[in-house]
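As C-alpha cells, the structure follows; a few thoughts come after it.
Every protein chain but one is kept in place in this view of the complex.
Chains: A, B and C, in written order; residue numbering restarts at 1 for each.
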Amino acid sequence: MSRHRGAIGWGALAAACVFLLVAPFLFRPYGVFILATWAVMTIAAIGLNLTLGYAGQISLAQAAFVGIGSYITAYLTTRGWPFWPTYVLGGVSCFAVGWLLGYPALRVQHHYLAFVTLAFNTVIYLVFRNEEWLTGGIYGITNVPRPSVLGFSVAKPIPFYYFCLAHLALVSAATWWLLRSPWGRAFIALRENPIRALSLGVDTRRYTLIAFALGAGLGGISGTLYAPLVQFIDPTPFALGLSLNLLLMVVVGGSGYFFGPFLGAVVAVLLPEWTRFAQNYYLMGYAVLVMLLMVFCPSGLFGFADRLLSASTTRSPAEDGTPAQEAAR
Amino acid sequence: MTRLKFALGAAAALLLAGAAAGAEVKFAYVGEISGSLAVSGGNFRDGVILAVEEINAKGGILKQKIALTQYDTQTNPGVARAQMQKALDGEPYAVFGPIFSGNVKVTMQMMQQAEVPHFIGGEAAELVTLGDPYLFRTSFGQQIGMPKIANYIRDELKAKTLALIWVNNDFGKGGRDKLMKELAARNIKVVADVSTESGQVDFAADVVKLKAANADVVFVYSNEEECARIMREARKQGLKGPFVGDTTLLSQKTIELAGDAANGVQGHVGLSADAPIPAVADFKARFQKRFNYIPDHNGLKGYSGVYAVKYVTEKLGKFDRKALAKMMHGLTITPKEEPGILIETSWDNTGEIDRISFLAEVINGQQKITKTLPKLGK
Amino acid sequence: MSAVLSVRGLKKSFGGIVAVDDVSFDVHPGEILGIIGPNGSGKSTLFNCVLGQLSPSGGSVELDGREVTGMRPCDLNRLGVSRTFQLLQVFPELSVRENLILAGQEHRGNMLSRLFGRRDAGLGAEADRMIELFRLGHLAHQKAAGLSYGQQKLLDAAMAFMAGPRLVLLDEPAGGVNPTMLVSLRERLKALNTEQRATFVVIEHNMEFVMALCTRIVVLAEGRIIAEGEPEAVRNDPNVVRAYLGH
Partner (left out) sequence: MLADILQLFVAGLATGAIYALVAIGFTLLWQTSQTINFAQGEFVMLPAFFVLIAMGFFKLPFWAAVLAGGAVSVLLLGYLFKKLMVDPMIRHGVLPLVIATIGLAILMKESVREFYGADAWPFPPLAAATNVTVFGVSFAVQSLVVLVISIAAVAALQLFLNGTRTGRCMQATAQNPTVARLLGIPVERMILYTFLINAALVVLASILITPIYLAKFTNGELLGLYAFIAAIIGGFNQIRGAIAGGLLLGVVDNFTAVYISSQYRMAVPLVFLIVIILFRPQGLLGRVEERTV
C-alpha cells in the first residue's frame, strides 16, 4: 500500500518535472515569465517553510530578505560586478541578518514573534525607500543585467527561465538533503515539542537561530534571482504584502510539507493570472478561492492530499522518502 | 451601484466584441487598477474606455472597431512586466499606461524591442530622457511643470522662503526633487521639507512642523484626498498661507473634500478637468455621466491619448506602429483637427508633451483660472 | 562511594508559595532511588529544578561533584543526565526509530558532522537495539502518533536510554500504564540498571511499582523530605503513613 501511495507521489512529481521542462515550448513569453516568477518565489517560500513549517518559528520578514538579496545583486551588477559573487553575497548576508533576527525568536513566541519580524520588514522597506544614495529610493535601480553562465548569456526569456528552474532544482535538492539529516530531525522536534527536545540535548536555541538564518538565506537567494528577472528594482514589491503572500504560499501549500511551497506558489503566483478572465473581479475571485481553500483544507493542499491518501491506504513506513510520505513528516 | 452596472456592461461588451470579431484594431490598457495608485490608474483607464467607446460608436478608426483589453499591474513592477508581456503577446497596435513611473521604467525596454507605441501617464522627469522612441507622454513631466511654478512663486508671490510638504511616492518625491532644484536656481530657501505617507490621515504633526518653519509660502504636493486633509489640518491650526500647489491641490476633488479649507489656495494647473475650455467641460460631463464620478487630470490623459492615436492613424491611412511613432514626434494636434484632443497638444522628438497650462486660485469653492500660461514652444 | 548526583538545600518558591523547601539528598551509582509523596508535595518541581527546566531559588545541584545548578537542560543532558516527563513527551510526527535516533543524535559529533555526516548519525544500530529491548520491533517505522498509550510510554522511556546516560530521572513512568505493560516496563528498567549500570531516580505514585523497583526511597511532603531509607523502613514510617492518610 505504501507502494501505491509512493507511486502516486513519484508519478505526480515526474509529471510536474516533465511539464516544467517542456513548458517554454507550450507558452508565449508571458507564460514563461510567469513560470520563472513562480520558480523564484518558490525558493523564497521553501525558505519560509524551513523556518515556519519545520522549525515552527513564524516569520513575516521573508519579503525583507528577498528585498535585501535583490538590492545587493541590483546594486552591484549595475556597477559592473559579475552575477555570481553577488549571488553568494546575497545569500550569505541574508543568512547573517536572519541569524540576528533569530535572537528575538529566542525570547518571544507566536504572535509576538510574528510581530517583531513584521516590524523588521517595515523598517527594511523604509530603508529601501528613504536611503536614496544606496537604493535609488523610489526611483529604484533600472536595467539590472541578466547573468551569463560559463560565458553563455541567459538574457533571453527561455534561457533565463531554465536558469531560474535550475536554481529551484538546486535549492530543493539541498533542502531535501538537509531535512533528512539530523538537523531536519531536530527542526521537527523543535516544532513539535521544544521542551522535550531540550531535555534530549537538542540545543533548541542554536537550532532556532539556524532555522531562521537558513530561511532568510533562501529568501536572499530568491532575491538575487528576482532582480535580474524583473530587471528593475524599487521598494514597492518588498513591502509587508509580499511577506504575507509568502506566508500564504506556505500555509496554502501545506506548511511542514516538503512540496507545500511549490503548490502554494502556484496558487499565489498563477491563480491570479487564471482568474483574470473575470476581468475587474479577478482579485476578488482570487481572494474567495483562497478563503475556500483554507475552509476546506486548513492543513493546506498537501495536508489534504495526504489525508485522502492515508484514507485510501493504511499508515505506512515513513522511511523511503516519497513525496507523500515526506509530506507526512 | 452604477459601477456595478458598468462592470457588467463592460463584461457584456467584451463578449459581444468577441462574438462580432471581424476587422478590429487592438488597444491595450496596462496600468494600475489595484494597489496604491488605483485611483489615478482607474481615472486614466476610464478616460481610455470613454474615448474607445465614443470612437467605436462613430465606426472606429479606418472602419475598424477598437478592441480594448485591460491589464492590472497592481502598482507592482514585477506584475507590470508580466502584464505588459501578456499585452504584447496579443500584439496590440498601441498601449496606454502605466501611470506609475516605476512600472513605465520596468516595461520600457520591452516596448522598445516590440516597437509598440505606448502613451504613458507617468510624469517622472527622466522617463523621456531614456531614449525610447515609442514612448509618448499624455501630460507633461514634472520638469516642465515645476519651473512654471517656481517662476510663479518668485514673480507673483515674491517669496524668499518656502515650506514644502509632499507625499513620499514616485509622484510626490519626483516633483519635490524637481521643485527643490528650481527653487535653488532662483535662490528661494526651503525652510521645511516634510515627507508624508500616501494614505496618511493625521497631519497634525506635519502641520506643526510647517508652522514652526513660518515660511513666506507653503507648497502642498500630494494626491487629492491627502491635499484635502492637509488643508483642513492647516486651517485648524491656523497656519498662515499662502498655500501653493500644482494641479492636485486645486482639483475639484480636493475642493469637494476639503470644503472651505480649500478656499484661497492658488497655484499651477497643468492639465485639469476644470480647465476653462468648453471642450474639456463637455468631456467632464460625459465622463461623469458614464462613470458616475468626477475625473481628475488622469481621465483627460487617457482620453486625449486615444484620440491622438486615432488622429495620426487616420492621417497615415494605415495601421503602422513605426510610422505612427515617427509621425508623433514633433507633431502638434489642434482641437480643430481632432476635437478629441480637447486642448492643442504637441510632442517633441523625445515624446515629451507640451500644452498650455493655467494659474488658478480657489475662490469660495470654485477653481478660478487667473492666467493662462502659453506652451513653452511658443 | 561518591554520589552521582547530590542535591543540597534546594529551594523553589513561586511568588509566595514554597514548592520545594531546603531539600537535600544524594544519588549513588547503580542505585534506583524512588521519590514519592502525595500530590502537590513538590516532586515534579524538584525534578524540574534539578534538571534546569526551572531555575531554583536556592541551593545547589552537583553532578559527579561538579556544580550544575541552573545549567540548561540540553547541556545537562549532554553530561549524561536524561529524563522522562510526567505527561507523554514523544514526537508524534516522527517514526519510533526516528524518535530514538533524535534522542541520541545530539550526543554524537558536532553540528557540522550532524549536517554532513550519516543521516542516522550512526545511531541506527543502537536504535534497533533499543527497539528490541523494549519490544517495539513491529512498530519501528510507524509514526509515534499511531502508537497506543502504553507503547508510547515505552518509547518515552527508551528514548531516555538512547545516549547511554549515567543518570536517568523518570517522572511517573507507570502513570496510566496497564498492569501487564507495567511488569514489562519494570523488567526493562531493572535490566538496564544491571546491564548498563545506569542509575535511576523515579518519581511515582504507584506504591507497588516503587516498592518492587527501588533500592532506596525519599518521601516528600509539602516540599520537605519527611523520610528516607529502604522500601520496608519507609513503608512503616509513621510520618509517611500520616502524610498519606492526612492527605
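Heads up, the rule we're going with is that contacts are C-beta pairs under 8 Å (C-beta built on N, C-alpha and C of every residue); 3 or more make two chains touch, one makes a residue touch a chain.
These numbers were taken from a predicted model, which means no experiment stands behind them.
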Given the contact definition stated above, which residue among B:256, B:282, B:314 or B:337 touches the chain not shown here?
-> B:256
For chain B, which residues lie in contact with the unshown chain of the complex?
-> 1, 3-4, 7, 34, 36, 38-39, 42, 168, 194-197, 199-202, 204-206, 208-209, 211-212, 224-225, 228-229, 232, 236-238, 253, 256-257, 259, 292-293
Interface with the undisplayed chain - residues on chain A | 58, 104, 107-112, 115-116, 118-120, 122-123, 126, 129-130, 195, 240, 244, 247-248, 251-252, 255, 280-281, 283-284, 286-288, 290-291, 294-295, 298-299
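The rule we apply is simple: only the chains that are shown with their structure count from here on.
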Geometric centre: closest chain by C-alpha means = A
Where centres are the averaged C-alpha coordinates, which chain has the largest centre distance to chain C?
-> B
Chain centre separation in whole Å, for chain C relative to chain B (CA means) = 74
For chain A and chain C, what's the span in angstrom between their mean Cα positions?
-> 41
Could you please state the distance in Å, as a whole number, between where the Cα atoms of chain A are centred and where those of chain B are centred?
-> 38
Which chain A residues qualify as touching chain B in the complex?
-> 28-30, 33-34, 37, 129-130, 137-140, 142-143, 226, 229-234, 236-237, 273, 276, 279-283
Chain A touches which residues of chain B in the complex?
-> 7, 10-11, 14, 33-34, 36, 70, 72, 75-78, 81-82, 85-86, 88-89, 102, 105-106, 109, 124, 126, 130, 168-170, 173-174
Over in the complex, which chain C residues touch chain A? Could you list them?
-> 51, 53, 72-74, 77-78, 82-83, 85, 89-95, 98, 101-103, 105-107, 111, 114-117, 119, 121, 141-143, 146, 159, 163
